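For this depiction, one protein chain was excluded, whereas all remaining protein chains were kept in their positions.
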């Protein structure tokens, strides 16, 4: 019997403690709402910023197949050493799903090599996420688009490298577009960036959004094989003597 | 009359001062050999590690359209502040050509988000670089392959993100392959990684290698347009009042 | 002195002869408006459906560096033999710019390998084309977006292979998005698909649209090198006798 995929949901967990509106929507924290949406097929653990080592100990990461990341106001408080630890794990195969404002997290910027900047607006825009890669497993069970009645707007230019796969593009009521579902590969790790999920909207209870994240977790699962060897390498064939 | 493209060739310039063999091949430094290969169509400047600010002052970079980078033994001596300055210029449109052992430079690793590690061997392998993107401007004037009688071997896995364009793949006598000519985009900047050029071989005098670098410089030239605006963005269309 | 780039603008040229509105906008045909927008830097020729061999004789194509294609109602009237001839020229390096309803042309479908289908609506939608690849030469001189007050809507899913480079994404007033500026490579040829230009709107007089097409022509220019050799190939190295 196959082992369950082990997912750790990481959340900054600050808005929920400081803001009544956010707490009313996510009383147990955004991480819990995300974790509940993953269903029983996977094994879920949680980690938050204010735990020792941000809850991301070496052991926790060794026992994580896919890490989900939600952060917003405290990116700078995440210690560089922990970022490096997560980075290293991604290169060695751990999947990473970066949600919404996580675009500005240290780990996402380190993996992308760009500013990861964008346009934004909190104005109750309607958002419609259109599928542009209809055969991708991340949109299994999803219709032609997902409509969210109110969300924060994120607009282009989104300063990321060209995604390996562009899966959804958002339309916003106020006139902008955004590459909302993108995948990347770094080392042996798979990375999925998914835009929706501002803290003042109940987006992570939306069944289609949950389905996409669930699909994303399965897509980002590690590929089981040895890490490549690097460095000095003996020849596999004879090299002719040359003068 | 169009202004000439302004190229700065940066070299660590250490091997040439310490090693008789290297000095005999590149008596004025690898940077001079690279710069001479660029021809009269471009305006060439030089910068080296031991100059103040590694020769890469803010002013120098502002006057650089394309930066060529050769480094090997002293990557760690390049100051983080200068790396950040170059990184920022690339995101704002400066072209960057990273040669050979520059794969392990701080700037290349920061732009890639990966370890940039690889296999290597100094054993006088014959190298044959095969063109796999025959319509790319970087291989204008180049035949089906370039053959180098002796070079250092670099072998896969090369830990980089999937290139936006893969242009050449090397065959090595000892049994390995390598993605030797790759392009990437970061922000408004274009990046070209080109493998050949170990310091103990006269590779940068090879006319075909010079042609590829020259083509690369023209390909990597900045696109003239305003840098995108980021941050809070007013709606371009009316957003309906919602309850 | 460098030879001028030779561009042939191909137009179906039917709407202009049958429809008063279209003729009033493009009295000399859409092709003339496109050609005038290319400026004096290039040498422009024209070809239309009802000429012998659709104006695309072997000689005409041999003297064409970049072919621009506008068709809509008569895709099926283009002879398969001519399509094959154009296809062959693209694989051997001729650039191809496919405009608007040319998405359904035989040549574009043959090059893509997909249905090239999409959603559409003629309802005077406002269109806003957002730049998502800010360093690409095709958007040199272009702002963050191009706004067209009225255009036909094209919506996702657009059934094309993932573009090699996605350069612009359109927002439409009626709620859709579209990958509007995409590049592809086939053989030695470069292909640029650009969405705007329904026959009932004066889109090809818009200065920014003209700039994009002009940039596209330069980007799609052939790379000068020999066509690859294919077929049986003698070994370049000795193969060990094996039993």
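In order of appearance the chains are A, B and C, and numbering begins at 1 in each one.
By definition in this document, a contact is a pair of C-beta atoms (placed from the backbone, for glycine too) under 8 Å apart; a residue touches a chain by one contact, two chains touch by 3 or more.
Since the model is a prediction, treat every value here as computed from it, not as a measurement.
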Option from A:14, A:31, A:121 or A:190 whose C-beta touches the chain left out: A:190
Residue ranges of chain B at the interface with the undisplayed chain: 128, 130-134, 144, 155-158, 162, 165-166, 169-172, 175-177, 179
Positions on chain A contacted by the hidden chain, ascending: 93, 128, 131, 133-137, 139-144, 164-165, 173, 185, 187-190, 222-229, 236-237
Chain C, residues in touch with the chain not shown (by the definition above): 91, 110-115, 117-121, 123-126, 149-150, 153, 155, 157, 159, 161-162, 164, 173-176, 184-187, 228-237, 239-240, 242
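Definition applied: only the chains that are shown with their structure count from here on.
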Distance between chain centroids, defined by C-alpha means - chain A, chain B (Å): 30
Distance between the centres, which are taken as Cα means, of chain C and chain A, whole angstrom: 36
Where chain A touches two or more other chains at once, by residue number: 155, 157, 162, 175-176
